[in-house]
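I am attaching a structure below and will ask some questions about it afterwards.
Yeah, one chain of the complex is gone here, protein chain that is, but the others are all in their spots.
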Amino acid sequence: MNKKNYQKDFFIYGVACFALFFVPLILGNDPFYINKSSTYICLGLLAVSLSLSWGYTGILNLGNAVFFGLGSYCMAMSLKLKTDAVHTGSGGLPDFMVWNNVKTLPWFWEPFHSLTFGVFAGIFVPVLLALALGFSILRGRIAGVYVAIITLAVLLVVYLLIMDQQRYTGGFNGITDLVTLKVGILEFDAYHPATYYLITIVMTIVLFITLLITKSRAGLIFQAIRDDENRVRFLGYDVGNYKTAAMCLSAAIAGIAGMLYTIVMEFASPTFLAVPLSLSIVIWCAVGGRQSLLGSFLGAIVITAGQGFLSESETFLHTWTLVMGFVFVLSVLFLPKGLAGFFEKYFKK
Amino acid sequence: MDFFISQFISGLSMTSILLMISLGLAIIYGTTGVINMAHGEFVMIGAYTSWFLQTTFGMGLLVSIIPIFLITALMGFLIERIVIRHLYNRLLDTILATWGIGVLLQQFIRLTVGSELKYLKIPSFMAESMTLFGQEVSIYRVFIFVFAILTFFVAWFIIFKTSFGIRLRAVTQNKDIASCFGINSGVVYSSTFAFGTGIAAVAGAFIAPLKSISPDMGTNYIIDAFMVVVLGGVESLIGTAASSLIIGETSSFLASFSNDTLAKALVLLMIIIILRIKPQGLFTKRTRS
Partner (left out) sequence: MENKKKLLSLESIIVDFDGFKAVNDFDLNIFDGELRCLIGPNGAGKTTVLDIICGKTKSSSGKVIFNNESITNLEEHLISRKGIGRKFQIPSVFKELTVQENLYVALNSDLGFFKNVFKFFNKSDREKIEEIASFVGLKDELKKTAQFLSHGQTQWLEIALVVLKQPKLILMDEPTAGMTSYETNQTAELFNKIKKTQTLIVVEHDMGFVKEISDIISVMHQGKLLSEGNASFIENDPKVKEAYLGKKGITNA
């Protein structure tokens, strides 16, 4: 916990992030691979969010994808309202609303005309949900197991609601045909290195802020809560507040990752808040090392990149998932701290 | 009055399915502390086994109950011996390990049988409807209800009236002391796990003709089953039965007004509120720890 340790960590993280900036050069500016790499970075950031709530604070949030998905939908809504090619009818309704016979734009879509609002909402909406969760289940003496299950149930319910209300959300298809993000004179086409750099820059900033938080006393208290929350209570801390704070931070990070993901994928879909994705985040963190932000980040990148390479056919994809399930079980049994923990022990010798 | 009766009866259908699925889960969690996230997949395996036995050997539903139970119980037993027993000192990790196993089971089915939906027919002699309290009810659903009650009593009998049950309850309360009395907790845990997964599979076999069979059908049921366990607390079988009833009736009731999704959301909200007031579930005793 002294200066040397801090410096070591910041240095390693710095090197890792710096290396990522060279990826487009290595890939020779091939748009397909650049786009894929951009997606991996978003998912890496998503893993960081779970690492904070689970690895550091001990809250097993099985529904973390819900924050990711909400963030991505917020960005998609703003980008959708900027398209002028596909809407008909007065007031500029998104195409799927027209198909569903919606007459006017619903009130909760209106503010998304402003991209700034969309960006704020992409953070704010997940945080609101996290606050609601915090005040309802993180403050009572509800067992960790029950919290885990409830977060999964919440994810499922939000997913079902979005699928259900397809007149307003695009349902099964999600929100597609978005305009390319434009900020001032900069245009961020999903297949262009500029977008990759945008994502990497945002990711680096968020990662470093999160790292800083984990090094603060609050970050230490998070870990103490993970280790023995009763003892933390008896030292005078309001554990419920801290857990809620961890959840909100986690939600904000996931929301940002979601917004970036929409930019890269060029749509928002219910699969962004579905159970398989939420489970995958847990696997990335378990394998990469949930108590390390960087470990979780790299775990996500390695696994999703591996998946990207191999899953050309559906059989491959299923086999890959099978292998991943197997690796996951093995890591739970033998590497509870994931690969990051393994390396740390190895280097400490 | 008619409305309430018909509501109640259709709610009972959901209740009985929930009860069969959650019973296994509650018993496993209550005894060993293991959260079996793969429980839904065992339901799915039961459905697929039933389909397999019927299409390959022409075995009817009733005949296949025992083989399905035994096959899945054996699977459960092996999984407990190979994976779960290493995790008793870190129970929260059992969520992860069993979730991984669930993924393995799903993928195994996808790669062998394929992901397309499969269908099973209700056994012909149960496909008709009968009149009960003035309502038209499918005989099959009545059968499921009766079987669920039967399973409940079998479980209750085993736990409270047999010597195995006494050993089970001893191990639940205090594993180490029970060992000092010569009770082999390993055997108790494995058998419990096997029994729990076996019942889940039989439930799956019964559910199979009601909807379609798919590799991911388990996921929905696992969350419902967990809601039952979370609400009912794990200390009593009555708790599991009661909360199955509460959740089954409430979901069914709400679903008739709005739709399934809203019903699920409201039930979840109800459970969260109840947990805030009684964090350990509705049917638990107050103890020192």
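Letters A and B name the chains as they come in the text, with residue numbers starting at 1 for each one.
Heads up, the rule we're going with is that a residue touches a chain if its C-beta (ideal position, glycine included) is under 8 Å from a C-beta of that chain, and two chains touch if they have at least 3 such contacts.
Owing to the predicted nature of the structure, the values given are computational and were not obtained by experimental measurement.
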Residue, one of A:R226, A:R290 or A:H318, that touches the chain absent here: A:R226
Residues belonging to chain A that touch the chain removed from view: 1-2, 213, 215-221, 223-224, 226-228, 230-239, 241-242, 245, 291
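Operating definition for what follows: only the chains that are shown with their structure count from here on.
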Gap in Å, rounded to a whole number, between the CA centres of chain B and chain A: 32
Contact footprint of chain B on chain A as seen in their complex: 60, 62, 136-137, 140-146, 148-150, 152-154, 156-157, 160-161, 163-164, 275, 279, 282-283, 286, 315, 318-319, 321-322, 324-326, 328-329, 332-333, 336
Chain B - residues contacting chain A, complex: 35, 83, 86-87, 90-93, 95-97, 99-101, 103-104, 107-108, 110-111, 219-220, 223, 226-227, 230, 259-262, 264-265, 268, 271-273, 275-276, 279-280
